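What you see is the complex with one protein chain gone and the rest in place.
Right, subunit A next:
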């Protein structure tokens, strides 16, 4: 034990700060603007006069803010922007075709695209730091947590009569890839540049399947609501064709459905008994989880919030869970159980054991349930008030 706690602690915190500062990756102010814009769009879609009235005020402020000296660089905002307007002079040869070698038409070979140093449009907002956008050399495949090329198509993306290169890019931090469709072109000097983002995942769907251009200036993209991965088969995804066109400034959706209809909600309920630890330092809790319907839940996640209590999972009861876990990374300490799918009307009763691991105790806890979709993302609930149940803890 050091004599001088102050120096001792200060040096630890200083080292901590120095190390961590370098690892922090700000998502950036463009991501802030994007999030705020998306929320405002959602509010507008909700359609109440109140929502519109509320957002009209701040919007003026944002307009002022975005008039900063440095306009957002291409590919760093959620709204597709371009680094240069498509200029007719970029294509001096009106008969530009695939046979034109390295001319200024926008057909870029895979090899050339992989060699180029690119500025990419933004990935979806929760993309990890490896999914970079500045000074990017694409990987030949999207197999890692770095930007990679998934497919390449040629066509007249913007309706200017010349060909551009349309790529599906991916960045795969885990099993599933974050994706975007990006149009690349050459400038008058023949240099490859990012023309604009057509669409990306994370805005109501998670999978970009394929694309085609049947009509000049009109890109059709097939999207799926969830991305097949791990134990999620491709057949579980709902698919749609959506059309995007260039409006002289950015690509906008001009046809096809704009949303995947919400899957109907169900009503999960949970009740839990009080917890009394015995002399052996062990206790159990009986938790009843019910899917009151009207539809099946793909996955039910149950967790017990234990405050600061020093506890851990104990006993065989947890084997009823598909996965279980003690989470003490963030307070409150939680004991977690992935219950698995539950049909409408189904009730499950679990008897879950716990044991003391120390002397700190909180006198109450809460059992909570949440429905997760097939990708394990939280879904809503018809009635949230019965998704939690408090219990007493006698330590």
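The definition used in the following text is that a contact is a pair of C-beta atoms (placed from the backbone, for glycine too) under 8 Å apart; a residue touches a chain by one contact, two chains touch by 3 or more; residues count from 1.
FYI, contacts and distances are computed from a predicted model.
With the options "Ferritin", "Amino acid ABC transporter ATP-binding protein", "RNA polymerase sigma24 factor" or "HupE/UreJ family protein" in hand, the undepicted chain maps to the protein name "RNA polymerase sigma24 factor" (source: UniProt). If you put the hidden chain back, the residue from A:132, A:152 or A:229 that touches it is A:229. One of A:327, A:351 or A:364 touches the chain omitted from the figure, and that residue is A:327.
In the full complex, the hidden chain is touched by subunit A at residues 1-2, 5, 8-10, 12-13, 15-17, 19-21, 23-29, 31-33, 35-36, 39, 58, 61-62, 64-65, 68, 128-130, 145, 173-176, 229-230, 301, 303, 305, 308, 325, 327-331, 334, 336, 338, 360, 368, 370, 372, 376-378.
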